[in-house]
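Note that this complex is displayed minus one protein chain, with the remaining chains in position.
Let's turn to chain A:
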Amino acid sequence: MKKVLLVVVALMLTIGLAACGSKNESSNNGGTSNTGNAGTGNANTGGAALSGSLLAAGSTALQPLVEQVSKKFMDDAKYSGITVQVQGGGSGTGLTQVSAGQADLGNSDIFAEEKFVDADADKAKELVDHQVAVVAMATVVNKEISVDNLTKQQLVDIFTGKVTNWKDLGGKDQKITIVNRPSSSGTRKTFEKYALGTKSEDIQGSIQEDSSGTVKKLVAETPGAIGYLALSYLDDTVKTVKYEGVEPKEENIVSGNYPVWAYEHVYTKGEPNEVAKAFIDYLMSDEIQNADVVELGYIPVGKMQVKRDAAGNITK
């Protein structure tokens, strides 16, 4: 009798697991083939208190901010009916998911217009951009390097492989090792667009790493290394280099003198529903912009004295 019971329990467990398994599978299939609509965040718009759930996915550079803010948001009594889930996955994933309706908020390091090109260009038009913070990038080199200023042309020469030794840039005789980001990375796109002004190829022998922590570690340890990092990652293990004589500091970025910066975007498909709007408004409120945003190493959007559009045109 015991044995029968055991078998029955095992059977139930298996069926349970199998059910879970097939559910995951179908949602994965839907997620990746863009056919299914998971429909995670349907706002319940009746009554004064908002309730519902939000799924935010995408950029790992913006994830810490959205995560921290979402915790505060859910703790706030006004929004207790709303649950916010935050996932990483990268800018491309965020934009894909929000465009397919699988996520309510798509976090991205770059404009949707830059990711959705050619056949997909229409998808970018459906998305509404909410710029929630500004992130700036600084060129960093190994501490042993004596060079402390690089012009745009010198950077282009380094990253396209024309100059391969620090002695050509006024440093000592040492081979340059480039620590780059993968060609699809939003951080690299920003750096190429605003610091180099041109696309850079992956030259032989260059290193590519996706995570800022690894980039910092490699630049700090590899002799002759050069790379770029968001300002929040800078510390004394690496040396920060001026760009065209301008130091990558907040006042220079805010005034527009230092050009290597980008918006962090939260995209919604169409105008945000009430729940999503409540969250974005909360994210843009002064108490978050002046506290959490600054604390995590971003620059509040409101502080910027210049504006930039998707094509890179700057207006005061």
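Basically, a residue touches a chain if its C-beta (ideal position, glycine included) is under 8 Å from a C-beta of that chain, and two chains touch if they have at least 3 such contacts; residues count from 1.
Operating definition for what follows: contacts and distances are computed from a predicted model.
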item: Among "Diguanylate cyclase", "Phosphate transport system permease protein", "Ethanolamine ammonia-lyase small subunit" or "Phosphoribosylformylglycinamidine synthase subunit PurQ", UniProt-listed name of the chain not shown; value: "Phosphate transport system permease protein"
item: Of A:T214, A:T237 or A:S255, the residue in touch with the unshown chain; value: A:T214
item: Candidates A:L50, A:L95 or A:I288 - the one touching the absent chain; value: A:L95
item: Absent-chain contact - pick from A:G186, A:P248, A:P272 or A:P300; value: A:G186
item: Absent-chain interface as seen on chain A, which is shown; value: 1, 3-4, 7-8, 10-11, 14-15, 17-18, 21-22, 25, 29, 32-34, 60, 88-93, 95-96, 100, 115-117, 120, 177, 182-186, 199, 201-210, 214, 217-218, 221-222
